[in-house]
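In this view, the complex is presented without one of its protein chains, the others remaining in place.
For subunit A:
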Amino acid sequence: EMAIRELKVCLLGDTGVGKSSIVCRFVQDHFDHNISPTIGASFLTKTVPCGNELHKFLIWDTAGQERFHSLAPMYYRGSAAAVIVYDITKLDSFQTLKKWVKELKEHGPEDIVVAIAGNKNDLGDIREVPMKEAKEFAESIAAIFIETSARNAVNVEELFQKISRQIPPLDPQDVESNESFKLTRQPPPAYKRCC
């Protein structure tokens, strides 16, 4: 039996760029819905094999509206990976993406795997964001880059495979401590701060 590793993945990006479409597409061909409950299209899970491990993605959607931007830290804390989605037909969405990258650098979890997904790649004719520019940006920040089409199911699996591969394998010691972490969990901090 392979060890199941649960990985929290956070989805960031403007409204309408197709964050949840990508995830729905990713999860759609999957048969363990009955095992793992979901909350609408906002919280979904999917398990994929990776090497000798199984990666169970716990995918957290976020609200893309500008006004909810400040709530994002509550969602991305503790994430193993963040998928930042933009719409290749909307330059604005790419600008927002840059903002997210900056914020994650500053406030996000250490060692978070960042993946940049340029969605709606099926609408290449009205493209506003050149692939080269996006790719170069991704390289500059050592992020995964891929253009996807949720509608045509292009590169969706690949996106998550890439993330899987970037996740460093667990130390055997960590596996053990993982087992008992709940018993020792939540030592209440002496100084509680309101969040």
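Following the convention adopted for this analysis, a contact is a pair of C-beta atoms (placed from the backbone, for glycine too) under 8 Å apart; a residue touches a chain by one contact, two chains touch by 3 or more; residues count from 1.
Convention: contacts and distances are computed from a predicted model.
According to its UniProt record, the chain left out of view corresponds to "VPS9 domain-containing protein" among "Acyl carrier protein", "RNA polymerase II-associated protein 3", "Methyltransferase small domain-containing protein" or "VPS9 domain-containing protein". Annotation: of A:Thr47, A:Ser79, A:Thr96 or A:Asn155, A:Ser79 touches the absent chain (contact as defined above). For subunit A, the residues touching the chain absent from view are 6-8, 11, 15-16, 19-20, 24, 36-43, 45, 58, 60-65, 67-68, 70-71, 74-75, 78-79, 179-180, 182-183, 186, 188-195.
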